[in-house]
Structures are given as C-alpha cells and as structure tokens.
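The structure follows.
Heads up, one of the protein chains got dropped from this complex, but the rest are sitting where they should.
On to chain A.
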Amino acid sequence: MPAPIRLRELIRTIRTARTQAEEREMIQKECAAIRSSFREEDNTYRCRNVAKLLYMHMLGYPAHFGQLECLKLIASQKFTDKRIGYLGAMLLLDERQDVHLLMTNCIKNDLNHSTQYVQGLALCTLGCMGSSEMCRDLAGEVEKLLKTSNSYLRKKAALCAVHVIRKVPELMEMFLPATKNLLSEKNHGVLHTSVVLLTEMCERSPDMLTHFRKLVPQLVRILKNLIMSGYSPEHDVSGISDPFLQVRILRLLRILGKSDDDSSEAMNDILAQVATNTETSKNVGNAILYETVLTIMDIKSESGLRVLAINILGRFLLNNDKNIRYVALTSLLKTVQTDHNAVQRHRSTIVDCLKDLDVSIKRRAMELSFALVNGNNIRGMMKELLYFLDSCDPEFKADCASGVFLAAEKRWVLQNPTINAGSYVRDDSVPNLIQLITNSVEMHAYTVQRLYKALLDDISQQPLVQVASWCIGEYGDLLVSGQCEEEEPIQVTEDEVLDVLEGLLVSNLSAPVTRGYSLTAIMKLSTRFSSVNRIKKVVSIYGSSIDVELQQRAVEYNALFKKYDHMRPALLERMPIMEKTATNGPTEIVQTNGETESSALDSKHPPSITQPTNQANDLLDLLGGNDVPVIQTALPTKPASAGGELLDLLGDLSLSGGPTPAPAPSVPISQTPFLLDGLSSQPLFNDTAAGIPPMTAYNKNGLKIEFTFERSNPNPNISVITIHASNSTEADMTDFVFQAAVPKTFQLQLLSPSSNIVPALNQGSVTQVIRVLNPQKQQLRMRIKLTYTLKGAPVQDLAEVNNFPPQSWQ
C-alpha cells in the first residue's frame, strides 16, 4: 500500500474542491484510506493519519474512529507521536467517552518522564480535559510537580491543580502545603498561575480564605514592584509591565478584602496608586483600571476611594472607545444599588448613551437609566426614555415600554400615554397602566381623548385597545363633553364612541379579553351617556354570543338593566383611585432609588383575616334577616384586572343568594357589596371628620371600641367609620377580631385591621376601617361581634350599636 499522503497535500487538495459535494467525496476517500491504514497497525504513518483526521474533524466530519489511535500515539516513545496524540485526545476525546480513562496510565507515566516537555504535554492534557476519576488518580502526581523547582513544570502543575480542584473540590486540602512558597517565585508565569490557584481555593472555601488573608501584604508588594519596576521587554504591553499578572492580583485582593476591614485597609494605598497612576491611553491600562474599580467597590474601601472609582467609571463613559463605555455601563449597573448618589452624578452621560448606535451599549444604558429614575429626575428621564422608546429597535420596545410604565407608576405620574408602544407592552402591564391612569385625575380627559384617537387609527394592538376601551368606559362623559385642557378638544358624539366600541366587539383583530373589555365599557357608558337604548340593544345581542365569557357578561348586564336598574348608577360609578400593590416589574428597579420618601406605595399589607363562613352565619341568625349581606373582611390585595373586577361585582349581584358564578374569586357565600371591593386601598379621606362627633360603640371588660366618622368624598352615601379598640386591662388582648353586620338596606365593607393585638393598659389601639353604603339614608344600626384571647382564655362578645349620631347617616 502506498504511503499515505502528507497532511499538507491533503489540505491543499481539499481546498481545491469547488463544491461541498466535491469536498465530501475527497474526504470520504481519504477517511477510507486512513481507516485501512489504522487496521494495518502501521506505526510509521499513524501520526500523519491522525493529523489528517484532526483536520477533517475541524471541517466538521466525524472522526471517532481515530480515538483509539490517539491513545496508541500517546503511548509511543516518540515525541512527535505524543504531541499529535495528546492533541488528538484533547480534540476528539472528552470525559463522556469511555475510552478516555485508558489514558490515565499513559498520563501517569508521562508525568514522570525525563523530558519536561513530555511532562508538560501530560499536564496540559490533564488540566484541560481530565475527568474527575482521572483527577482523583493523578492528583498526587500533580501535587508532587507543584513542589518542583522547575518553573516550566510548576506553572503548568498549578493550573492543573486548579482544574483538579474544579472537578473534585474535596482534593483542595491536598494542595495546601505546596502553596506555601508559591508567591516567592520570581518567574512571572509561576506567579500568575499561583495567583490563579490561590483565587480558586479562596473562592471555594471560606477556611482557605481566612488562611490566605495573611498573604495580602505579600501580594501588595508584588503589585507595587510591578508598577514601579522599569521597562521589561518580555512582559511589557504598551508600557505597562505584565498587565495580566496585575489584573489577577487585583482580583485576588478583591476576594481577600471582601468584608474584612484589616485586609481592605492594607490594600487602600496600592489601589489608590494603581487607580491614579495607570496610563489610560491604551486598552491595557483601562483593563487594569476596570479591575481596580471592581475591587474598590467590593472591598470595604474608604469613601474617598469609592468616589475615585465612580469617577473613573464616569471617565470611561466619556471615552471614545465603545468597549470601554460598555464596560463602564455594566459596572455602573452593578454599583447603582450601593452607591446610588454617586452614579446619579453621571446621569446625563448615561442618558446620552441611549442615543449610541451600538446595540449592546443601548441596552445597557436603558437598564441603567431605569435604575436611576427617581422622583427628582423623573420628568427629564421620562422625556428621554419616551423618545428612546419611539426610536429604538423592536427588540427593545417591550422591555422599554414596561420599564417606562413601571417607573412612571412608582412615582404616580403619567406623563404621556405611550401610544406607539402599545402593542409591545406586555399583558401584565395593562392593569398597571390602568391603575396609573386612574391615579392621575387631572389627566383623565386628556388621556381618554388621546386613547380614543389612537383607537380610531389602529385597533390591532391588543394591550393598547384594552386600556383604551377601559378608559372610554370610565371617562366617556369627559370625552363627549369635549373638555380637555392639554390638547385641542375633539368633537365626539356618543354614537361615534359607541360605534368604535361596537367595532371592537365585532372585529377579527380583537382578542376575547379585549371583547370583554369593550362590552364592559359599553355597559359603563349606559350611566354616562344618554343613548341607553342602543346600549341595551347591544348588550342583549351578546346575550346569545358563542363566546361564553361574553355571553355571561351580556346576560348579567341585561339583568342589570331589567331587575336591578336602581343599582346601575351606583355600580357603574367612576372608579376611585386604586392603591398600588406590589409590582413585579420586568426591569430591576431599586425600591427607593436613592430617595428617602416613604411613599404611599409601600402600602401596608396587613394580614387579611379570612372569615370562616359559619361565624358569619351566626351573626346572620342574630340579626334575624336572611338577606343580609354577609360580613366582609379585607380581601387579599392586588386587583386582577380593572375591567374584570367590575364583572365580578355585577356577576355576584345578579344572583341574589344563589350560587355565585365562576368569576367571583372571593369567599363563596359572600356577595361583594359594591365597587370598592377588591381594592386594597386605604379609603380616600378627602375631607376629614367634617364635624361628626365620635362615639363609643362598646365598652366592656376593659375593651373599649370607639367609632370616628368621615364622609368619603366622591360618594356622599358612603360613610367611613374607623374603629379604635383600646384595652385598659393589664394583659394584652391577642387574636383580636372585630366583625360587624348591618341590616339589609345597607352594605358594608370591612378593611384589614392594623393588628390583631390590643396592647394592655391603653398603650395603643387597633384601628380598622368600615365603609357603609347607605343609599336610602336610613338610620344606621350595627351588630358587632368581638373575639379575642385574654390571659390565655378566649373571649367572645356580641353587641348592638344603635347610638349612631344622625350626621353619620343622613
């Protein structure tokens, strides 16, 4: 058989192939030749064949039949063979192959070879792809080599040890004695790999970390020498001596100095020196500065040093080099949590980065901008961010839009409905946006007008359509009356509005959820518009819709028209401002963003007491009525969706006493009284205690309950009563529960109490808010039931409260 062709020949031949098919043909032919050559166990040409095989493997062709041949090469005595054999092993074998374990013995022998380059090959292979079994077997050899004086081997052994530790962490202890004098080496290669080894050990084991802390002075000294030393041609990179080693030392210092005052103090000087003296004209200097900044931020550095670090990052932001700006933005993002004020100083530069052409930089700048938004800068930031939203690529739009809403609602400001991004907003932002809109009362007219105009243009963007139809339902009267200050008011008739909403119902583009929104909106307009008949017609048509959800809604609304017409105005009233609940935003936004305002946003979420139904029944019996609306205690927070809530209300209401329909999420036998339900809000006390005197409702056995009154502003039929429970006995009253029931013409809502424990000796009181709807202006009567535990014994009491002052219900 003729000698197999040389590697060069093969490469040259393959490169002449003009098509993929031609190439494949050549390779298949050659593979066949190689395979037969392997079968003949030809020692002379094995090396050449494996080399060719490796080339073909790189082109993407299978080469698994060469694995065993690699092993044979490794076992050979010739250096050339070994070199190619080990290379083949690293490329073709990995720990998933069974064959690789056969290498262990070969490697072991080679680790003890007389030639350092053979030892080096073995160490390299072990350090790159040794499996855990191999590592376990050969760790002893590696450890031995770590102690040798030959720097070539020592540095390789150190990195091999790193690999062993990564694979088999338990073996870390074994290498500890060998690390004793690693840092006293002069050879930079050994120093570098030693620092890597120490870093790995410190990262993995807190004990090692404490053990190696004593090395800090030595490390500082080495670093100092590097900086101060003169020009050394072999290590120099653009005027800086061995930047690789410098950076590694800085990284190790970072780990050693973290949460340790002494070490951090020992490093302060050198860090300041590096930070100020490093040449920043080239990338290499900036690489060192970058690492220095990271180290300064992580250890317990003094504030002067931290400011220096942030300023360096600020300078990076102004650098022409894109890479450096990117790196600066990434680091600032990491530090914005801890050093918020310092980062704020660079806000304008960061916002400028939004206009950068580079995609990576834009994304980082966007994330950082959201993190920086706070009450002081929101107007300016929003302007920039909205402009960015308009002009950015689609891949950003979703995150940016959601981020904008999130940031906006945190500050209760709606600057500008971001119409364009409507479709990109994620679905979970819809209720948030609606909440936002309700909160900015003065913007209602403007909002609804703009949303209406957007709807006229385009009804394909579902989240936008949902928000728009909700708004039109709520504020349709404002739209029609044409009162808008911010913009030119448009002339819209009721019919036009209804046309638009009906259009949504029939359009193919509308999702079922959107249809639900528009139907509800149409219904709400029945109290705001005068063309009730048209609305009635629409509603009754959908009573036979195929979509179950729509049908249910329509049927219930129909019932509302027919049987409960007297309730309709109250039900379809304007929604009050919703208290915000916990946000789960897409972007990570710091809670306070550097401000100390205790916003109303951090609303208290006291535990909601769910009422066991049998207790409610008892109270019902007592009052002797069977149609009495059940006691309602505070419902769990977070309204599901604004439109949906209204549905729940109406759904429950239409079935008097019957089984509640599926949508009602609350307690099964309850009838959710009215609009205000589901909202975890603290009541809106717009005019406080307008002269209604407080009264004592109950005073027995040391427990005194006082009622104070307020009128809720939007609806004069609602009385808001706050109970104050105080305890004059010597012991605390725990598990305190207050329940109330009212006669059937009233409706009642109990919000969550401030706590369950009434402190002894009048040291404090428990407050709870009750809202009573009294549309018929009848005299208010109430039955209350109190349960608590005093000195370990449970106490229960019932009482009737009749002495309400007349002003509270008239």
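Rule of thumb we're sticking to: contacts are C-beta pairs under 8 Å (C-beta built on N, C-alpha and C of every residue); 3 or more make two chains touch, one makes a residue touch a chain; residues count from 1.
The working rule: contacts and distances are computed from a predicted model.
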Listed names "Proteasome subunit beta", "Scarecrow-like protein 32", "AP complex subunit sigma" or "Small ribosomal subunit protein uS2m", with the criterion being the UniProt name of the chain not displayed: "AP complex subunit sigma"
From A:26, A:128, A:209 or A:799, residue that would touch the chain that is not displayed: A:128
Of A:143, A:185, A:291 or A:399, the residue in touch with the unshown chain: A:291
Option touching the unshown chain, where A:27, A:71 or A:84 are the choices: A:84
Contact with the hidden chain (one of A:192, A:306 or A:553): A:192
Positions on chain A where the hidden chain makes contact: 8, 11, 15, 43-44, 51, 54-55, 58-60, 75-81, 83-84, 87, 91, 94-96, 115, 117, 120, 123-124, 127-129, 131, 152, 155-156, 159-160, 162-163, 166, 188-189, 192-193, 196, 233-235, 237, 242-245, 247, 251, 283-284, 286-287, 290-291, 322-327, 357-361
